[in-house]
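Excluded from the complex is one protein chain; the other protein chains are retained at their positions.
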Amino acid sequence: MRLSKRKSDELRPVSIEIDVNRYAEGSCLISCGHTKVLCTASVEEHVPFFRRRTGLGWISAEYSLLPRATHERNRRDGRGSSVSGRTLEIQRLIGRSLRAGVNFASLGERQIMIDCDVLQADGGTRCASITGGWVALRLAVNKLLQDRYIVRDPLHQQVIAISCGIHAGSHILDLDYNEDSNAEVDGNFVFTSSGELIEVQCTAEDKSFPTASILEFIELSSKGASELVRIQNEALAKKNA
Amino acid sequence: MRLSKRKSDELRPVSIEIDVNRYAEGSCLISCGHTKVLCTASVEEHVPFFRRRTGLGWISAEYSLLPRATHERNRRDGRGSSVSGRTLEIQRLIGRSLRAGVNFASLGERQIMIDCDVLQADGGTRCASITGGWVALRLAVNKLLQDRYIVRDPLHQQVIAISCGIHAGSHILDLDYNEDSNAEVDGNFVFTSSGELIEVQCTAEDKSFPTASILEFIELSSKGASELVRIQNEALAKKNA
Amino acid sequence: MRLSKRKSDELRPVSIEIDVNRYAEGSCLISCGHTKVLCTASVEEHVPFFRRRTGLGWISAEYSLLPRATHERNRRDGRGSSVSGRTLEIQRLIGRSLRAGVNFASLGERQIMIDCDVLQADGGTRCASITGGWVALRLAVNKLLQDRYIVRDPLHQQVIAISCGIHAGSHILDLDYNEDSNAEVDGNFVFTSSGELIEVQCTAEDKSFPTASILEFIELSSKGASELVRIQNEALAKKNA
Amino acid sequence: MRLSKRKSDELRPVSIEIDVNRYAEGSCLISCGHTKVLCTASVEEHVPFFRRRTGLGWISAEYSLLPRATHERNRRDGRGSSVSGRTLEIQRLIGRSLRAGVNFASLGERQIMIDCDVLQADGGTRCASITGGWVALRLAVNKLLQDRYIVRDPLHQQVIAISCGIHAGSHILDLDYNEDSNAEVDGNFVFTSSGELIEVQCTAEDKSFPTASILEFIELSSKGASELVRIQNEALAKKNA
Amino acid sequence: MRLSKRKSDELRPVSIEIDVNRYAEGSCLISCGHTKVLCTASVEEHVPFFRRRTGLGWISAEYSLLPRATHERNRRDGRGSSVSGRTLEIQRLIGRSLRAGVNFASLGERQIMIDCDVLQADGGTRCASITGGWVALRLAVNKLLQDRYIVRDPLHQQVIAISCGIHAGSHILDLDYNEDSNAEVDGNFVFTSSGELIEVQCTAEDKSFPTASILEFIELSSKGASELVRIQNEALAKKNA
Partner (left out) sequence: MRLSKRKSDELRPVSIEIDVNRYAEGSCLISCGHTKVLCTASVEEHVPFFRRRTGLGWISAEYSLLPRATHERNRRDGRGSSVSGRTLEIQRLIGRSLRAGVNFASLGERQIMIDCDVLQADGGTRCASITGGWVALRLAVNKLLQDRYIVRDPLHQQVIAISCGIHAGSHILDLDYNEDSNAEVDGNFVFTSSGELIEVQCTAEDKSFPTASILEFIELSSKGASELVRIQNEALAKKNA
């Protein structure tokens, strides 16, 4: 039994509130239990140098923890020290994941910047950033379509992410901070809405795990991913309602 | 007549929602029109080196704009460049202002760190940070008193701040972004709840202004400050209610 | 009575020696009591990116304390740490103040860089930098006019700055280091030669001050400003003599 | 058929030359095809601050590409820019992987620093760094045991890593640079000598992949891992021979 | 008698292995006793900004110690701190020395970047970098000539460097680390193959030395330089053999 009384394959309550920022082309606030991430998508009419004059767009991401998102205050990245390896690793993952569902020729030579600012952290912030980041991206692309900057939808798949791990010997879905900090194995799975994988990361904390655990993780995370696809769709549907 | 239909001495709607962060010792979300600042106060049981072994506490502040707090996305401070002069100037002002109302011997040798993260910016972010920052500070100090870490209240004054300026030839209170970016003169006034001043900053943008304008600013800002004192008290009263 | 025997509204002895640098288009060494600042103005035939192709010029300033300008040796800015907030704040103030007296269309699309290097510091270095920086600027602009790079004088006002504050309960003008480090309130006032204000900054160190003090400061600083205008003119007159 | 004529489950020729550095406590040069990594293990009698006074040791890793390890010269990390996200991500992976096979109480409160400097890169540098890094670690620990700094062997498992991916629709083992830069999916698998997993990372480059591919990867990489265990042991055996 | 039994004017065994890197246009591994430096020459079809549109080429150098090149592990330059003064000084010397033997008009508007990575350091690493760097440069220029990018040989002189110093009162050639760390005077001499000087650097460690010592150094180092010229030529001859 989990401390939170959740079943091993049960997500925390997830909510996605859209259009929370007045200026961004797309935005949402995603809450997964006590984890809260503000996601904005900013359309910029320029691309990184390696995309120039290719006709292709780009999607990039930045991730940041607010200083008091955590139990103890943490130092702001980039003040008095360089951006931490953990931050760079997470924002590279977010960017890679969101790019996998995009047709860059349809997007045209522009960049969409996804900013994921963690207001409160209780485990699973990188997964929440991907799931919420995709909603912000969807809204920004909708705006480009409405405003006729682009004519074909560049997003061919929804992208969602969910954690699972081994805690106290059990395989569980969607770890909160307490579970995560005691987990034997910790994994993040990025899925498309068609049930295929974009990225798998599994890490043993102290010791190794049998290859069979991977199968259990895939089963758990596939189930979580389906629910998140539905929640993304419900959040987006409110706009049209 | 102002674009927003406000009178020259009229504040924008201000709301302060307290206890918005699960981990911080004190926190609030302050909205002044479309400007929104998340303020947290973090109690740390250590002080900067210049306070060590003095028995005296310290209060410090950090200010940051989220990248899409603004009309155009702005670069995160400290990523790929050092923290901007504007940011440093603002957080020095916030720290100085909040320290002016504190008895550091009563606080004891500990630091309270005030983080002001601007979620959305529509002018007046530094003033909102001071007014909201003081509420977060008050809540954190209340917790120290309740938990008996300290026995005497170190806060002897409320601290609030408000902008005023000259726009289209008129002296006006509480400039929004549109007014601020066209103002001839732009000022920030930090007050105590007893109506005295802690800091005055007035800047002419292109040309100079007569010394008499200072008197008009003081009258306008004194009026605004009184209202903000009342709004701080109402926000704090909800907790006890 | 002040330690230095000065009256409350009395400036320290001020001298301005012009043309002290062989290469700069304009330069002076300003001494205010023991405070000594070397000011140079460098004309550069390019402008910051936000001015490009506007036909408008720009004026920027850098401020720096030599390491042994102070009682104790201070670390050079930018060596082993980033430029301090205090330095950035001061050089932003110098630039803003000097720009207020300039017609940028008459200057044309070029930049004048004002460097203020404090050789010895005894209080009031930012005010001396503004007063001396304006003289260097005047000399550089004179050279542009003589050399027929520009035809209309872009400087329509002299710019001067002076400090005042409350020390031992009295309102005094032009604080030296000893007075400044014990002052209850510390203010800097930037004036034009027509007696109008460009910038006002007043800061209470520990506690607040009544709004009426602002009026006293304006009276004191107006008087000081008039004398500085005369001293600027005398220094410049030596060249033509 | 692969360009290199290798079968889908065939490693490149691997060689490990030990004791290549005169000063390091452990060292080897590992070659996997044209990829060459110099690995050194340095024993340091201090630990990072979070391990101090715990009696527990630590293992950390740094990874670096020499500038001309690659087809085109690449900029040195940390010169004119901060260390790249890719470098940080790889060296975090190396450190995590090697730590998983260690009993830190047996190691005692000391740190072993693993430096992996890539002399020539032809794909698979992070995996070669882990496999070679473990050999350097083993040699350094052997020296600690011989010199009686420690009495019980802290290494309870060998650690090896190998890449696999999907290239031209086929699941293949040990991608070289040409294969890697055209792969649809790219994965790295870190194993213990007992055939369990320490870390799994799989990334789709442009589109998603079915969950069944994970099973194929595990089969391929398990086979490669067994061979690498044998090669590690042969390299180490030369010393005793 | 030197600890190594070498005579005062005797070089350590020197070997130069060419073409050790698969990608670089020129490369060698130079060993001088236990000092080993990997030198690569990379041809880049662009030049630094001060050479643009001049038709002239450029040669630049970077020098780096691998972390365990030394008895104690040393921190990587540019990680957690800026590049050390020693490193900058050495790489400036290498670049200057190699440039002295080059006709930049014949090279054309391209840059050759010389990277000197010290795999193992036992004294004399800057001299080995210059002597080996020149061989890498020679090979890269040969390739440019063969591939008909250039038609006239831009290298009119070989460049070599050798250290000498005063140790235990004797003037000696080619100091190893033990000798260098106890030397009274330490000098580096850069020669052309025609026996002329490009650079002289002599430094007393604690006390001064008579001007006559310079003459003894020149005699010693001239002799060492002749031998190094021969060794460079033998290494290059292997290619053609």
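Order as written gives the chain letters A, B, C, D and E; numbering starts at 1 within each chain.
In this text, contacts are C-beta pairs under 8 Å (C-beta built on N, C-alpha and C of every residue); 3 or more make two chains touch, one makes a residue touch a chain.
Note that this is a predicted model, so its numbers are computed, not measured.
Undergrad: Please identify which of the visible chains the hidden chain touches across the whole complex.
TA: C, E
Undergrad: Among E:Ala69, E:Cys164 or E:Ile198, which residue is in touch with the absent chain?
TA: E:Ile198
Undergrad: In the complete assembly, which of C:Cys28, C:Met113, C:Ile130 or C:Val185 touches the absent chain?
TA: C:Met113
Undergrad: Identify the residue among E:Leu3, E:Leu215 or E:Ala237 that touches the chain left out of the display.
TA: E:Leu215
Undergrad: Kindly state which of the options C:Lys7, C:Arg73 or C:Arg152 is in contact with the chain not pictured.
TA: C:Arg73
Undergrad: Contacts of chain C with the missing chain: which residues?
TA: 21-24, 27, 34, 38, 40, 42, 44, 62, 64, 66-71, 73, 76-79, 83, 113, 115, 117, 119-120, 122
Undergrad: Spell out, residue by residue, where the missing chain touches chain E.
TA: Answer for chain E: residues 82-83, 85, 88-89, 91-92, 96, 100, 157, 187, 191-192, 194-211, 213-215, 218, 222 touch the chain left out.
In this text, only the chains that are shown with their structure count from here on.
Undergrad: Grab the C-alpha centre of each chain and report whichever is closest to the global C-alpha centre.
TA: Minimum centroid-to-centroid distance belongs to A.
Undergrad: Mind checking chain D against chain E and telling me if their interface is mostly the same residue numbers on each side, over half, or mostly different?
TA: Both copies touch with mostly the same residues.
Undergrad: Go ahead and note the Å separation of the Cα centroids belonging to chain B and chain C.
TA: Using C-alpha averages as centres, the distance is 29 Å.
Undergrad: If you average the CA atoms of chain C and of chain E, how many Å lie between those two points?
TA: Centre-to-centre distance between chain C and chain E: 51 Å.
Undergrad: Which residues does chain A have that touch at least 2 chains other than itself?
TA: Residue numbers touching two or more other chains: 83.
Undergrad: Which two-chain combinations touch?
TA: After working through each pair, the chains in contact turn out to be A-B, A-D, B-C, D-E.
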